[in-house]
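One protein chain omitted, others in place.
Take a look at subunit A:
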C-alpha cells in the first residue's frame, strides 16, 4: 500500500473566515474515497489545495502528494457549441501534456479502452459539441481515465445524473479504480451509494475533517437522511 496524499495540519481561510482549521489525514492508493460536506464546508478548497500540491510537487507544504500522474474532472465544464474536436480526439488530446506529438501504441489502446469503458464507441467520431450532457460528462471522465492516473479527482461528476446513471457511473469508476490501482477522490452531495460502493468517506464539517470507512458513514453525513429530515419539516 502506497501513500498518495498526506495532509499534515492543513489550514485554509478566506480573510478572517476559517474554512478548515487544522486538518490531518493520510490516503493510500487503491481506494475510492468520497468527499462529503455541505456547501461551503471546504470541499473545493481542500481538493484545489491537493491538486496544487500535486502539480507544484512541493516537498515542504502541509499537503504532500506522491502521484506521478494526476487527473482532474471539474464540476463545470462546457466546451461550447462550436468546439471542433470529436469525442475520440478530445480524449486522445488529454492523454499526455509533454513529449512528442504522436501517441504510442499503448496510449492509443488506453484511449480505445476508455471509449469502450464509458460506452462512447457509437458516438466516438462525432463532435463532442453535439453530445448530450450525460455523454459529455462521460467523455470528460474517459479523458481523465485514459491518462492512467495514480490520483483521479472527480468534482461532483454525478450532479446532473439520475440515480440509475449515477450507479452505472459508480460501477464504471469502481472497476477502473480497481484495475488501475489508483486513488479516486469523488466529491459528492449524494451519499445514497456511498455505504455499499465506496471504501472511505472524508466528511468536512465544522471546519474539521472526519475520515472513516464508508460502510460506517455517520447518519449526520448521510444526505439521504438529511433529505428525509428536511421532508418531515
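Criterion: contacts are C-beta pairs under 8 Å (C-beta built on N, C-alpha and C of every residue); 3 or more make two chains touch, one makes a residue touch a chain; residues count from 1.
Definition applied: contacts and distances are computed from a predicted model.
Hidden from the displayed complex is a chain whose UniProt protein name, among "Permease component (ZnuB)", "Ger(X)C family germination protein", "Rhodanese domain-containing protein" or "Cytochrome c oxidase subunit I", is "Permease component (ZnuB)".
Contact with the chain not shown here comes from a single listed residue; of A:21, A:96, A:165 or A:195, that residue is A:96. Set against the missing chain, the residues A:2, A:77 or A:215 yield one that touches it, A:77. Annotation: of A:3, A:52 or A:178, A:52 touches the absent chain (contact as defined above). Residue A:86 is the one among A:31, A:44, A:64 or A:86 that touches the chain missing from this view. The missing chain lies against subunit A, touching residues 51-52, 55-56, 70-72, 74, 77, 79, 82, 84-86, 88-90, 92-94, 96-101, 125-127, 143.
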